[in-house]
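A protein chain is absent from this complex, but the other protein chains hold their places.
Residue numbering begins at 1 within each chain, and the chains themselves are lettered A, B and C in the order written.
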Amino acid sequence: MRPPSPSIPEKKFLYDALKQSLRLDGRDMLDLRTPTFTFGPELGWVECAMGKTRVIAQLDAKMVKPLPERPFEGIITIHSEISPMASPDYEPGRPSEEEVTLTRMLDKVLRRSDAIDKESLCILAGQRVWQLRLTVHVLADAGNILDCSCLAGIVAFKHFRKPDVEVIGDEVTVVRIEMILLPKLTFFEQHSPSERAPISLAIHHTPFCVTFAFFPDVLTRPVVDPSLLEQRLSAGLVSIAMNAQREICVLHKAGGVPTAPEEVLRLINIASILVKDLDKRVEARLLEDWEGRKVEVR
Amino acid sequence: MSSRVELINAGLLRSDGRRPYELRTISINFGAQGTADGSVTYSHGLTQVRVSVQGPHEAKPGTRRETFHDRATLNVEVQLAPFGVGERRRRGRGDKRLLELAATIKSTFEPVVQTHLYPRSTIDIFIHVLQLDGGLLPACINASTLALATAGIPLFDFVCAISGGVHGTQPLLDLTTVEENDVPSVVVGVMPRTGRATLVQMETRLHMDRFEDVFRVACDAGKVLWSEMRDALRERTGDLVDKLEAGPGMVAVKETEET
Amino acid sequence: MLSFISFSSQHTDSTYHRSTRHHPDVEDLMDVDDDDFSGSEPKLTCPGETITSSQAFMRGHGTYVDKEDVIASVVGTVERVNKLVTVRAIRTRYNPEVGDLVVGRITEVQPRRWKVDANSRQDAILMLSSVNLPGGVQRRKLESDELQMRNFFEEGDLLVAEVQAFFSDGAMSLHTRSLKYGKLRNGQLVTVPPILVRRLKSHFISLPCGVDLILGLNGYIWVSKQAKDNDQGEEGFDAEAVYSNQNDDIDNATRAAISRVGNIIRVFADHFVPLTDTLLLEAYEWVIEQEGDAKYLLLGDTGDALVAAMSIRG
């Protein structure tokens, strides 16, 4: 069943409020909900929350044979799922339109933007490469699951450490795969000179997705990071994935209210500023977490 | 990925001899297809798509739940002929790329078609891709615009879409497959009356300043396409009107009116 | 500067000789005079083109208003009645009006109603109370009738009916409460664009070759064997015959005539020729003169020759 659309008073109130540049949660038109990250005990496990929207991303790696046509490249696969758990609006079974959009956008933002250096995932050309599997699970949908999922995904990539390997001839030895760092672990009981800390992934750049919602009234300016009600009542979304280097990775505007070219360029500019802040916040938070896991190897 | 083909040479000519802003030839054929209400075969360079529009009509019993009480629903289906692409491969109905393409086309036309005039009805857009050489989405969109117009479905405006890319710092328009594989590409759909964009899509990394260049050029190119599409549509409609007004039927109608 | 080489000079705005309406970006906004509409030349327009100012004119079908302009939303000819500006689409689904005669096909049997495909944007509705029930025209509807609705019409049946009224959502309601209307037998259905069927004095045409035609305004045309011309009165209302699913015996000559007429209509539809009784009659005579088989009509040449002959005759 399609979810019942918002009632007439809700609709009217939201449009009126937006006309006065007021948002129901007290944000400014161009404010993001501050994302918070909770890292799990494993590296590459992150829960990202923006307001009541919550997404879990989990990354793991395993060794596989590379694809015959790409013998020097690792493999990245992304699974995403919106179950009825996120919101009763989603039906189990058949992938919903939202799910198709989310899967494709994650694929474009995280994989096809070449954020991760795939060649660095190669262990032994044509024989062994790392396969990175990212699973994105939407826990709660309170609007804008796309941005939240992309954020969770990229943070998971940055948080992850892959085990070091040693290649002797055709033999591949994983050096201490069990040395997944636990928080507040200060000391390793067993260690030998050959043990090395797991290494982070080679990441070219860090794309972040920012979504704008447009409204039917031409004079209402678009809002960033729409809440569920805003998203439902919007007349079109524009998603822009950018990195802190002001490069656009994905731009997706399909339909919705027609927008003047200048407006599109203005949004890109706004996105570039928001992305810079996000980048700083993510780096700081990752550093904080890493410090907390500091290991002392004697 | 890395190409050995020189995409653009010192004389600013592209691999197929075009200038950076030059578009490929467009041909539009309104020949009737079956019982469709509107149909068009649209080719843009070597890309060829065929679009049939059915409707507005009563929703099929199975999909009636998905209709709206205050507007028509659009249903877009895209099929890629296995022989139309470089590598012969059958794509099922569940192919994610085609589903996304269909979803994009659907959402592009939702605000353009005056769906509020047809509550509870459905408008079907069936797209067959016969040949593919870059610019698939723009071709589908332009052809759908024309097919919707010939089906007599009210539209707020045309949607004229074009692809663009950047090679180094040189913006290019209307990319072929070879170019699409190598340079960042942008698809822009404009509504010519207001010059506003309904569709902007980009999937590869590009600096925002470069993007601005190609985006502006593409918006202008959309208007040029519009004149081409409008001409074709006018010619076809004029043709039908002439037949209607001046053909043997009209003479007979006049005769009956006189008697 | 931009250069679009493949578009040679003929496409630039300055030499846009074919266009009669311009994009608002283009300098000369056309001015609307009274004779601008009444001229013999039909004015063509395309979606998104400004037709006139919304202050002086009222918008009708096929147009919408944005700010101060009346803008076309369909491709077709601009028409004006007093202050009302409409754009008539050339090819479109059937737009019903009360009193129109339509031919339709039953798509669904629902409680106390049938759904009828009539080439419109929604299926038409035929209420059980809007049909003549067997056993006399004045007979009241019984509960048992509701249970045996498929005995009257079932899915796939063709019928001729009249548009009676509209529902609030725009769907049309049909009725067959006349002896002229009801189930169709003994013939074939030909579909043409609805615009080709003009409003005529009568939409029931009897051709002298033993063929009856029903020109539905929705573009559905029923070509059938001529009914026996015995004037049935009210009392002669024969339930068996009205709702029968059996064809009468049709001899080969009539069958040939039916397919010949059907093919003539198809040829005319291909050439976008509006249909009238005289035209069809003359076309039939012409075809007989050619002494061809009915199927040759559908070959391009014969069809073209037919249309050409009809034009010359006019």
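Note that in this section contacts are C-beta pairs under 8 Å (C-beta built on N, C-alpha and C of every residue); 3 or more make two chains touch, one makes a residue touch a chain.
Everything below uses one rule, namely that contacts and distances are computed from a predicted model.
A single chain of the complex does not appear, and UniProt lists its protein name as "Ribosomal RNA-processing protein 40", one of "Ribosomal RNA-processing protein 40", "Exosome complex component MTR3", "Phosphatidylinositol N-acetylglucosaminyltransferase subunit A" or "DNA replication complex GINS protein PSF1". Of the listed residues A:L24, A:L67, A:A260 or A:L287, the one in contact with the hidden chain in the full complex is A:L24.
Although one chain is not displayed, its contacts with chain A can still be listed: residues 4-14, 16-17, 20, 22-26.
What we mean here is this: only the chains that are shown with their structure count from here on.
Looking at chain B and chain C, no chain is in contact with each of them. With centres computed as the average of Cα coordinates, no chain lies farther from chain B than A.
The count of contacting C-beta pairs peaks for the chain pair B-C. Located most centrally within the structure is B, per distance between chain CA means and the overall CA mean. Taking each chain's centre as the mean of its C-alpha atoms, chain B lies 29 Å from chain C. Centre-to-centre separation between chain A and chain C, using Cα means, comes to 55 Å.
Separating the CA-averaged centres of chain A and chain B is a span of 32 Å. Residues of chain B found to touch two or more other chains are 191, 195. Against chain A, in their complex, chain B makes its touches with residues 65-66, 96, 99-100, 103-104, 106-112, 186, 191, 194-209, 211-212, 215-216, 219.
Listing the residues of chain A that touch chain B in their complex gives 1-2, 97, 100-101, 103-104, 108, 112-114, 205, 235-236, 238, 242-243, 245-261, 264-265, 268-269, 272. Residues of chain C touching chain B in their complex: 2-7, 11, 13, 16, 18-19, 23-25, 42, 44, 46-50, 62, 64, 71, 73-77, 89-93, 107-108, 115, 117, 120-123, 169-171, 191, 195-196, 198, 200-201, 268, 270-279, 282, 307, 310-311, 313-314.
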